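Excluded from the complex is one protein chain; the other protein chains are retained at their positions.
Residue numbering begins at 1 within each chain, and the chains themselves are lettered A and B in the order written.
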Amino acid sequence: MQVKRNALAGSGSSAEPRIVAALTTTAARAACCFVVRNVPLTTADGAHSAALHVIRSVEPYDIPTVAWIAAVTATLSAVGVNVRHPPQERVRVSFKDATAAPSAKRGATSPRKETDLPVNRTEFLKTGLGTAAGLGLAGAGWDWARAAETPIGNYPAGTEGSSVFVGLLCDLTGSYSADGEDLRKGYLLALDDLNNGTGVMAKIASLAGKKGLLGKKVEYKVADTETKPDPAVQHATEFITQNKAIMFCGGVSSAEVIAMAKLGQQQKVIYMTGASGSNDTTGKDCQRYCFRSQLDAYMVAASLGPHLVKAYGKNRKAIYLTPDYSYGHSLANSMKAETEKLGWKTVADVVAPFPTSDYSSYLTNIANSDADVFINIEFGNDGIASTKQAAQFGIMKKMQLVIPNISTYLPDGLGPEIMQGVYGTQDWYWRLQDRYPLSKIFVQDFVGRWKIRPRWTAHIAYAQTAIWADAVTRAGTFNPVNVIKTLEEGKPTNLMLGPVHYRAGDHQQVRPCPVLLGKKPSAMEGKDDFFDVVDVVPGERVMQPLEDTSCKLPAYS
Amino acid sequence: MHLIEAQALNGLALGAVLSLVALGLTIVFGLLGFVNFAHGALFMVGAYAGWVVYSQTENFFLAMVAALVVTFIVGLVIERVLIRMYYRRPPEDQILVTYGLAIILVEIVRAIFTGVTRQMPTPAWAAGTVQLAGIFYPQYRLVLIVIAAVTLAILYVVLFRTRIGLIVRAGIDDALIVNILGVNVNRTFLLVFALGAAIAGFSGIVDAPLLAVNPDMGTDLLVQSFVVVVIGGVGSFFGAILGGLIAGEIISLTTAFAADYSSVALYAAMALVLIVRPQGLLGVEGRA
Partner (left out) sequence: MSLLEVDAVNTYYGDSHILFDVSMRVEEGEVVALLGRNGSGKTTTMMTVMGILTPRSGEVRFAGHTISGRQPYEIAGLGVQLVPDTRRIVKTITVQENLELAAFSAKSPWSLARIYETFPRLEQRKSFMGRSLSGGEQQMLAIARALIRDARVLLLDEPFEGLAPIIVRDLLETTKKLASEGRTILIVEQNVRAALLLAHRTYVLSKGHVVLEATPADLEARPDVMHRYLGV
């Protein structure tokens, strides 16, 4: 290697090309994430994650490399880039940020935000100063009143400024990145609606005619979880400790969601899940500080099962393809239990690691079984790859395909030829706007903001944010214990699926469950009109009995 | 026992693609002396270039050509404006810069095409199944084996029967002496980097009908093809093929009988090779 480098003449290596290399990497991530997708990841964050990746990719750990990475980190710190706290303290510098300080009651300690609002400087200053002034008198008394309460989590520390902070964790890269991007769009719309008093937020009784939450602006930042639990927890921790997040939310895989829920419980910060279909999320891994709105596996199975039996008859033989983690096993087991109860047999449950790109080995086993229904539990890009490859194996010629939990952009990746006649469920589907007026408003506003229709992870994002905001307003405080108790009262919030509420015993949302059937290509009106809504099953009818959930909610404090 | 034969065939198809991807990686690695972490991203760029053309023309051959041409040009540009500055730098810098490049490519594609998975269907003429000894097997996977074999054969001719091939092979072993003997290695490096990129891009489009076409599709593949290179031996043409086939069969056969251990088995095989023959099965001892 030494001599090879000399091949092009010259010698020696000074510090600055190394910085250039590091900066190329970091600028890459920062520029792309922040310019293109408006995610305020920063140069330091890029360096940090690049460094982490390099460290992870060098195995067994090569001491000089790791040492060198430490050196780069140190160098970057020296030139003024703080690497220790990647996504928090480095904020994109723009005129929007420049106005943050005057609006903050406690000045410089206010967490800065990414607004995404098309505001100009003066307008922003006015609102900021107005808010600050409005809070002036009331604020003093409020602080005094709160001094009597026991601090818990980030309360009251995170609520002392003129704004509160919410951490958004989205799977922007990795196997579930399409779902994560939709999730992000949903959060941004929800929080802007909340701050501006517009959209579906304004239709919620407690929030009508108000801007922000309890008179405070809700600020937020997005972090990329990479569809992995470790980065998810790492970013969430940073949001909690450095931004004093009063609530955090997001995640698309149950593995991430369960890990973040644990963190929320430990830190006593409320966590509203993103997408999570595993029974464990509100079962054996349930947490007092975690609330889940998506259908759990049991609800999917209980809603879908009767339709399958009605469509395909009794005495069918099903084979499963299942991703090897909490969600996969949970949904496969629920589907097996439900369909077996209704008279079907299970031929086999073929388990594949998560993630996988080549499914040929698993599909060979499935193709050569005597099953006549193929139930594909795979999700996201894995769902697309496995289904595509199954079609190539001719599996759909001899078996009926069922996808119990259809990920947001799966139909786009597979095309209507494969999707037609396929039964499944989604948390929400835009065609539900024909049944629910708030869904109609939601779709309209979302299209206005993002130029495309929302998918169901955006629905989760919006709904979860709205329910939390409703609970905070009704509780009249950000104190998480009061907010949780308000949510546990079971008083419904009227949203895109009508009135919904959480069950107090496990924090699973009781909500309508849409059953979908893939349309024929000829029947589609537009390119995202993939499904007919064949049924919307009332949530109360398909909830798993609380005593079967093995959920024991931990203490409030 | 048809199932075992079917799994062996799966391994062959998987191994064919892995060989191809690993070959691009190994010649760049061999000649330039460092791992191109952007190889997986170039695989993805090829898939997208092909997908764009396919969605306009429905012609898979044009898609393959587009993938080749686009990634070749991308390779030329990258080598010229970026990689060239790093040949004399420590390996850590090289890793960082190609890693950064991978992020740039992935994010550019995400910015243009969004993160939504694109629908890349199986070409109609290869969409069916064929019956082989009593089992149904996807025609496209057989086509894939043929495409990979033909491509490898062409590359063999280029590498072993042409002047530029000789320079590349010599450069992989010792770039300095090639330089001393009057050959402009800068030009060779440029060409080889672009060739490696084109091979990655080509693999991307031929593999696309099997995969979910999205910006992250190349990420995991990079790791597997790196394992293939280690097993086969850095810089070795036949090593890449042998390594690819071994890896493909290991993954498929362990998946069939003990799915939980498929990736473990692959890494165990790599560890075994590293213990018994650190330079890789067909690698040459004592090189970088």
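Basically, a contact is a pair of C-beta atoms (placed from the backbone, for glycine too) under 8 Å apart; a residue touches a chain by one contact, two chains touch by 3 or more.
Bear in mind that the values here come from a model prediction, so they are computed numbers and not experimental data.
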Using the touch definition from the top, which of B:132, B:181 or B:258 touches the missing chain?
B:181
Quick one: which of B:172, B:241, B:256 or B:269 touches the chain that's been left out?
B:172
Contact with the hidden chain only, please: which chain B residues?
163, 166-167, 169-170, 172-174, 176-186, 235, 284
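Quick note on the criterion: only the chains that are shown with their structure count from here on.
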Between chain A and chain B, the Cα-mean centres are separated in Å by 33
Any idea which chain B residues touch chain A in the complex?
2-3, 6-7, 10, 13-14, 33, 37, 82, 85-97, 99-101, 103-104, 106-108, 110-111, 114-119, 121-122, 127-129, 135-141, 174-176, 179, 185-186, 209-217, 220-221, 251-253, 255-256, 259-260, 262-263, 288
Chain B-touching residues of chain A, taken from the complex the two chains share
1, 3-8, 10, 13, 17-18, 20-22, 24-29, 32-33, 36-37, 46, 50, 53-54, 57, 64-65, 68-69, 72, 172-175, 177-178, 180-181, 324, 350-353, 355, 357-358, 360-362, 364-365, 367-368, 381-382, 384-385, 388-389, 391-394, 409-410, 412-415
